[in-house]
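What follows is a short report on a single structure.
Complex shown without one protein chain; remaining protein chains in place.
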Amino acid sequence: MFKFALGRLLQAIPVLLVVITMTFMLVHSAPGGPFSADKAVPEEVLKALEAQYNLDQPLWQQYLSYLGDVVQGDMGPSFKYPGRNVNELIMSGLSTTAELGFYAMLVAIFIGVIAGVTASMRPNTMQDYVPMTAAMIGICMPSFLLGPLLVLVFGIHLEWLPVSGWNEIPGDKIMPAITLGTGYAAYIARLSRGGMLEVLSQDYIRTARAKGLSEFLIISKHALRGGLIPVVAFLGPAFAGLLGGSFVVETIFQIPGLGRFYVQAAFNRDYTMILGTTVFFATLIILFNLLSDMLAIWLNPKLRQQVRGDS
Amino acid sequence: MSTNEITVTAEKGTSLWEDAWIKLRKNRLALIGLGLLLSLCVISLLTPWIAPYGYEEQNLLMGATPPSAEHWLGTDIFGRDMLTRIMWGGRVSLMVGFIATAVALAIGVIYGAVAGYIGGRVDMVMMRLVDILYALPFMIFIILLMVVFGRNLLLLFFAIGAVEWLTMARIVRGQVMSLRKQEFVEAAHSLGLSQWIIIRRHIIPNTLGPVIVYTTLTIPSVMLLEAFLSFLGLGIQPPQSSWGLLINYGVETMEEYPWLLIFPGVALSLTLFALNFLGDGLRDALDPRTSKD
Amino acid sequence: MAALLDVKNLKVHFHTRNGVIKAVDDVSFSVNAGETLAIVGESGSGKSVTCYSLLDLLPKPPAKIEGGTAMFDGEDLLNCSADRMRHFRGNDIAMIFQDPMTSLNPNLTVGEQLVEPLIYHPDKARRQDRAAAKLRAIDLLDEVGILDSERRFDSYPHEFSGGMRQRVMIAMALINEPRLLICDEPTTALDVTIQAQILGLIKELQQSRDVAVIFISHDLGVVAGIADKILVMCNGVAMESGKTDNIFYKTKNDYTKRLLNAIPGGPKTMKNRAQARNPLVEVKNIRTWFKDYSGSKTIIVKAVDDISLTIKRGEILGLVGESGSGKSTLGRSILQLVPTQEGTVTFDGTDLGSLSPRQLVPWRRRMQMIFQDPYASLNPRMTVFETLAEPLLYHGIADKSAVTEQVQALMDDVGLARAHMRKYPHEFSGGQRQRIAIGRAIATKPELIIADEPVSALDVTIQAQILDLILGLVERHNLTMMFISHDLSVVRYISDRVMVMHHGVLVEQGKTETLWAKPKKAYTKNLLKAIPIADPRLERARN
Partner (left out) sequence: MKQQFSASIFSLISAIALSLILTGCGSSESNVESGNRTGILHWGNGTEPQSLDPHIATGVPEHHVIVSLMEGLVHKDRETLAPVPGVAQSWTVSDDGRVYTFKLRDDARWSNGDVHNAYDYVWSWSRALQPALGNLYAYMYFPIVNAHEFYKGELTDFEQVGVKALDDLTLQVTLRNPTPFFLQLLDHYSMYPVHQATIEKFGRADERGTRWTYQGNYVGNGPFKLKSWEINRAIVVERNTYFHSNDDVKLNGIVFYPTENSTTEERMFRAGQLHYTNDVPIDKVQTYRDANNPALKVVPYLGTYFYRVNIREPHLQDKRVRRALAMTIDREQLTEHVLKAGQIPAYAMTPPNTRGYYPPVNLSFDPEAARQLMADAGYPNGEGFPATEILYNTNEGHRKVAVAIQQMWREHLNIEVKLLNQEWKVYLDSESSGDYQISRAGWIGDYVDPNNFLDMFLCDGGNNRTGWCNKEYDRLILDVAPTAKTHEERLAVFAQAEQMLMDDLPVLPIYTYTTKHLVHPSLKNISNNIMDMQRYSEIYLEGAED
């Protein structure tokens, strides 16, 4: 397992390097600099600002010094928030976004797996159609629509939940988590239905049935493990996507997360911040894909024993 | 029980599509989906002739009126007829949905198939490239595209295709990795067929099932992505509109003028369900291994 | 004495969109305690459906039991509640399935799966705690011949070989001391030596426990030795039933006769066409090793280890070995379908290993392969025409205008009706599919064909037809063939010369009849001894 993980991490190095290089070129060739504003910026001020952030140096020199800093773990100062550096901004947003992502994932897995498993038990009956139709709606319901809908119903009309905020009022995490998780829940429902249908048609399910086990045991003990492997494979990319895609939800609910930083940085041409968040997200994507692969291995006893030797 | 205990022998040979059509015809949901989709397409095609009003025709005095005999689906804040705007929006959304998805499909399937079939180091490099593209800041990328190439609908297709093909490539690759170990691929290899012919004739057609399902999921997300890109300035410009944009605007006023959200939402949902039913039906129908029962 | 199980007028229908299929049509039989009933039939005969319907294991819909009774110990199995059915399943009636590879849950240890019927017993009074269940399970594992049972209790199914897994399945079936054991083709997926062991084990256990056994098989040879009674089924209908000896020696039914005749037995009847000089293929010291990267340490699998052989022009060389012996890899190595580490393969004087893939293309035309599984070896999305036309067009054997004609000729050659040209593989039966695959192999007019278990997935009557087709083609097209099989009877029936492979090395080779008469190596002797004989008296005499 260790060797496997190490190999994948080594592969990540060139990937990250290319990501940094391409992003660097992208952001520096995008129109509008970090200091352009609707009120004209006097030439001398612009020069002074660019000098402060080394933007007056040739591009390759900026690139090399940026790379040097990143290798040492320093992602540089933010252009938009003078006095803050990218590292601390990412860290401040990360914990929130990670927490939001975690809850959303819980919602997604919980609802998704239940719906998918329920549907798979009686394919092509109402027990299948109802949750799967709901899943279809969930996949297609954009969060910019679901979020406000939830807010209007539960926040404003019923007054059960706070309409915004994070860690301020109890219960303020519920609606964001549901809003963010629903699309993934729907996807997981489809995946787990497919996986379960596949497994339920396996010979060993018939064996279990012939042994006289109850249907509940058959589902929970024999089928679930194999049936959820597609879900596990989806979790890694999904979690990374969740972190990246949390922007809309963070905006709707005023959550101080990384997604907002990222989008604000792009709009503000906060070069270092864009680069920092991109590198960070790329790392996350690689890490979570790795984790989900490792989980898939761990779930499969055959693969698990093969890799146990050296971990 | 083993499936080969029930074998139904068909008397006359049928082509893949004929065969699929026969099976599809028996799937009521898929037929409904197909019918719905066709009628939406026909309406879109005929919109310039059958739309009750002009899509840009404003009447500020008639702003945001609820559905009435005059305006069946009400009017937006400029007094433009919603039915007309949804019809015109459908033209854009359906076109973007289908064409951009087709672009993503073409690139994703070929890329995924090549990576999965060749495998080894080539696969690793190709998949790392996908990782890289996944990681790049999409918004900056779009803004750059816009600036470098100007704006037009073609670019919109390109931008959307550029994002959506990545997942498609991953799915196809996974499929191909398992397909290439199948005996019929080995048989093709032993016939001395070139790799490209094997990929094209033996591998890609057999990935149809998951590809169709993913495609039906992609089309709606493409339509919503189009709205986001149009928002950023890439893609269509007012007074033209699309379902995605209409929904976007509708969300802002969903308390005041709910019909501005509901009707475009219904149009998009109908398309989605139609696509989904048709997609599931097609997947089953196009799989020659499922008997025609 | 009332029979333990008495099935009367069982009718099972499948309701599909294309109409009703009568999978089991008015079948009756009975089994007594201590008795073995064999239900024999080819695929589609309804033999498995019959037994699954007893334990309500059929998917409903599409299956529906339309009529009949199945009295087990005075209770009708076809007409009891789902809850009551759980009391029968795994307790009074246990089942063993065909494929031990897929019938055990790969995610749970065998121990866990073994104790389940005990610790989740539907009858609370008979439930046991885990520790007691474990002891019982370990005892049973010992009994079915699993060594080191205590340690193996915590192993996963993939750590067992096929035969061992089937032993686990048997132990699992016996754990609640059932009174009726239903074995659904329990040995079909196993090698011949293992098959003999498992058959012996079932027989032994049955006698020691006095249970009734229903033994489902497509192979009359297999049941000859163990069945007391036989029921022959075809297309859902019972063709003939009676005592074993009566079925074999006083056969009444035509279908049963055909079944018996189709069993390959005896030597080859065609003359040996091998030309002594100038062999077509010469293999020298070939080694094909695979690296298994999946483990922590890279394991080298020596699939083919230092084998030399020659194939003479016009001969049929049989290659025999059990699963994992490397026989398929050897075939693929000769055709350059897998990379080899060492050694040379010379085809008609040319060293194939020295050619680039592009240079190899014209040679591929001259040597072809027929694969084992006619379901997997045909592209499901290509019609017969497309499958057969592809090599013709690709190698320039036919141009577009003549290709239809040539494909038709090929179809005639392999005995396929021309009308089927535009159909897809799934519309054909297994035998017909194998004909398509053979057609594809001979399309390029090759000189050498390597046939990798071409008949092992087929029913016995179809198997006989395909073997005759192959023999006919060899003669008509002057083919040279390497025929790979685990089934010694088949190899004997078709080959001029035989090689025996075991663990990647060549054990023994010689003229077919010489080898049969006087095997030199112990391994070969064991192999030959394990062949089931479709003759109850001979079988009984053997034991």
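So that you can tell them apart, the chains are marked A, B and C in the order they are listed, and the count of residues begins at 1 in each.
By definition in this document, contacts are C-beta pairs under 8 Å (C-beta built on N, C-alpha and C of every residue); 3 or more make two chains touch, one makes a residue touch a chain.
Remember, predicted model here, so these are calculated numbers, not experimental data.
Considering the full assembly, B:G233 is the residue among B:G35, B:P52, B:P66 or B:G233 that touches the omitted chain. The omitted chain makes contact with just one of the residues B:F78, B:F98 or B:F158: B:F78. Remark: the omitted chain is touched by one listed residue; of A:Y81, A:F102 or A:Y129 this is A:Y81.
Those residues of chain B that touch the chain absent from the view are 56, 58, 60-61, 63, 77-78, 143, 146-147, 151, 231-233, 237-239, 249, 252-253, 255-257.
Although one chain is hidden here, its contacts on chain A can still be listed: residues 30-33, 35-42, 44-45, 48-49, 51-52, 77, 80-84, 89, 92-93, 107, 110-111, 114-115, 117-118, 121-122, 127, 148, 151-152, 154-156, 159-166, 169-171, 174, 178, 214-216, 219, 251-257, 260-261, 264, 267-269.
Criterion: only the chains that are shown with their structure count from here on.
With chains reduced to the mean position of their C-alpha atoms, the one farthest from chain B is C. Sorting all chain pairs by how many C-beta pairs they have in contact places B-C at the top.
Rounded to a whole number, the gap between the C-alpha centres of chain A and chain C is 48 angstrom. The distance from the centre of chain B to the centre of chain C, each centre being the mean of the chain's C-alpha atoms, comes to 44 Å. The centroid of the Cα atoms in chain A and the matching centroid in chain B are 23 Å apart.
Multi-chain contact residues of chain C (touching two or more other chains) are absent.
Shown for chain B are the residues in touch with two or more other chains, of which there are none. Chain B meets chain A in the complex at residues 124, 128, 131-132, 134-137, 139-141, 143-144, 147, 217, 220-221, 224, 247-248, 251, 254-255, 261, 265, 268-269, 272-273, 276. Only residues 3, 202-204, 206-214, 217, 221-222, 225-226, 299-303, 305-310 of chain A touch chain C when the two sit together in their complex. Within the complex formed with chain A, the chain C residues making contact are 55, 57, 86-91, 94-95, 97, 99, 102-109, 116-117, 120-122, 156, 158-159, 169, 172, 294-297.
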